[in-house]
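Of the protein chains in this complex, all but one are displayed in their positions.
A, B and C label the chains in the order they appear, each numbered from 1.
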Amino acid sequence: MTRRELREAAFEANRKLAGTGLVLGTFGNVSTADRALGEMAIKPSGVPYDTLEAAQMVVVSLDTGTVIDGSLRPSSDTPTHRELYRAFPAIGGVVHTHSEYATAFAQARLPIRCMGTTHADYFCVDVPVTRSMTRDEVETDYERNTGVVIVETIRACGHGGHDHDAVGAVLVANHGPFTWGADAIAAIERAQVLEYLARLEWRVRTLAPDAPRPDGFLVDKHFRRKHGPSAYYGQK
Amino acid sequence: MTRRELREAAFEANRKLAGTGLVLGTFGNVSTADRALGEMAIKPSGVPYDTLEAAQMVVVSLDTGTVIDGSLRPSSDTPTHRELYRAFPAIGGVVHTHSEYATAFAQARLPIRCMGTTHADYFCVDVPVTRSMTRDEVETDYERNTGVVIVETIRACGHGGHDHDAVGAVLVANHGPFTWGADAIAAIERAQVLEYLARLEWRVRTLAPDAPRPDGFLVDKHFRRKHGPSAYYGQK
Amino acid sequence: MTRRELREAAFEANRKLAGTGLVLGTFGNVSTADRALGEMAIKPSGVPYDTLEAAQMVVVSLDTGTVIDGSLRPSSDTPTHRELYRAFPAIGGVVHTHSEYATAFAQARLPIRCMGTTHADYFCVDVPVTRSMTRDEVETDYERNTGVVIVETIRACGHGGHDHDAVGAVLVANHGPFTWGADAIAAIERAQVLEYLARLEWRVRTLAPDAPRPDGFLVDKHFRRKHGPSAYYGQK
Partner (left out) sequence: MTRRELREAAFEANRKLAGTGLVLGTFGNVSTADRALGEMAIKPSGVPYDTLEAAQMVVVSLDTGTVIDGSLRPSSDTPTHRELYRAFPAIGGVVHTHSEYATAFAQARLPIRCMGTTHADYFCVDVPVTRSMTRDEVETDYERNTGVVIVETIRACGHGGHDHDAVGAVLVANHGPFTWGADAIAAIERAQVLEYLARLEWRVRTLAPDAPRPDGFLVDKHFRRKHGPSAYYGQK
């Protein structure tokens, strides 16, 4: 991928994110990374989605975090994205939204529990909430430290080398959701499904807070229908 | 009906389902069956609704379950649909969605109770939830066994030869709703009304969980206004 | 007004009602009456809103309830509308919907309480729920008796000759809302506001079921800003 293609991909992804209805005003952002280039491209800070242009995407070094190309400031969340790219080399796209239901769970500091097969089709664990950040973490390098607590939360799920794929999304406490994937489009799809699952889980909790969880073998069945060597959902 | 017409009918029904807003991404599917042909046509697995073409619909034998016509894999839920067609010869269409409110009830393992006349206009009983499936049922022939528990749930309502019409919809535990009807269009209409009723019932449960049920004679009156020999709703 | 104008007015009102989003499928109906003609015009039964034509509106005698003009069956709710027109001579339009939040209150058998100034701008009392209908009332002349219990509920509010205007809407228990007004357009506006108020009241009840009511003098102030001789809202 050339740097121009990287910027185009980030632009297309941000346009797609705006079309999902998951973002309001200038909230949220999506980035995409190319490992061969060692670069990521991200939305400029505070620019409304409807006036975005591909040339405004800001290219940042994955290694140093400095702006390589672009005349605007990158999203203030750039160090958070970069921390995720550095921790998990298989990730090619990161999305942050303030989508309404997932953010409500982040504010309530409640995980989005796996209560059904739709959840298991995408995420094989509950979507976790990070711990609160310390005063030091907030006052110095806040956005990088946001990435640090996300990575810490993913690793705590204990899925080893594949945990970023098994987890797929984290709710930052009192803030909102981050998702990732092999590319930016996959990360956006996860952000959409996460919001759908948050809507379901909110209704389940208000209807029957003590409803039994699905059996583990049902969850495994659905996750493996779509992921890994024995997947049989979709076309070959 | 020719096989080509069967495929066209399935295609039109899937397009119509997509237009209802009951499905997200590639979730959900609708099939249609022709008893003279002994065949059903269904959506291919994992194909987005907006790129569907009639020629992609997959034709499957009702008798053997094998693909008769089509180059794509059929929906992974095909054996569930087929089990319903085999149990109830009067059914000509089956719909599966992950519609948001009905799926929340499936995840909460709560029936959608008949709390008013709109419910009684379409369904004369509570919309039931299946039992949990066993490990064996999930690990071997999962999709066919999903149909088995749906049929078991319908029969348990005790409406005899007409129970599939009296029940009309079932929530598969921790999964989501299935509906059926004389044809695919009728099954889609039931899926839409079911979702509407789930929205109402969610609000009733959060407002007044102990609200009294409507009298049986009121429920009967509304069901019989629209169904059976004494119906007088609509045009002759 | 000529009979043709009456039919046109009913047609326009039904089209307008469809545009409000308060009706799903063939649910709901609006009628309009002309006192000089002694006739009302109403939607035909079970006809979808998007295929309605003015010539399909059915004209019914207010005095006898028989169809005077039209080749289709009138809405099955026609006797309910007629009962309201006969009880309150100042009414020129009646609307029935299954709008989602007002119907949830009807199913929960809870009034929509006056909890704020928006309610008081339109209705000076809580929107009441009817009593349950008896077996006899349901099994014989059901639709007319639905009107009878609505009228009974309005009169019980004790506003004398003007009670139909002070009340403005009633929830039929386990069924749904009816509204009325000087003409069909005013009745539709009330149906829209009623649904808005039901959404608010649902949230108030889930947030703070014991929240204090607004003071009576605040409710009176708002009702009188828009109604009666001292009104000063809007243009002269």
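Convention: contacts are C-beta pairs under 8 Å (C-beta built on N, C-alpha and C of every residue); 3 or more make two chains touch, one makes a residue touch a chain.
Everything numeric in this text was worked out from a predicted model, so none of it was measured.
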{"item": "Partners of the unshown chain among those that are drawn", "value": "A, C"}
{"item": "Of C:Arg86, C:Arg144 or C:Arg199, the residue in touch with the unshown chain", "value": "C:Arg199"}
{"item": "Selected from A:Val60, A:Met133, A:Ala191 or A:Val219 as touching the chain missing from the view", "value": "A:Met133"}
{"item": "Per the touch definition above, residue among A:Gly116, A:Gly176 or A:Pro214 touching the missing chain", "value": "A:Gly176"}
{"item": "Interface residues of chain A (partner: the chain not displayed)", "value": "24-27, 44-47, 72-73, 76, 98, 100-101, 103-110, 132-133, 135, 138-139, 142, 173-176, 202, 205-206"}
{"item": "Chain C, residues in touch with the chain not shown (by the definition above)", "value": "115-118, 189, 192-193, 196, 199-201, 203-204, 206-208, 211-212, 214-215, 217-218, 221, 225, 232-236"}
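Everything below uses one rule, namely that only the chains that are shown with their structure count from here on.
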{"item": "Contacts common to chain B and chain C (chain labels)", "value": "none"}
{"item": "Identifier of the chain whose CA centre is least distant from the whole-structure CA centre", "value": "B"}
{"item": "Type of chain A:chain B copy interface by residue overlap (half), same or different", "value": "different"}
{"item": "Centroid distance [mean C-alpha coordinates] between chain B and chain A, Å", "value": "34"}
{"item": "Chain A and chain C: spacing of chain centres that average the CA atoms, whole Å", "value": "48"}
{"item": "Chain B: positions in contact with at least two other chains", "value": "206"}
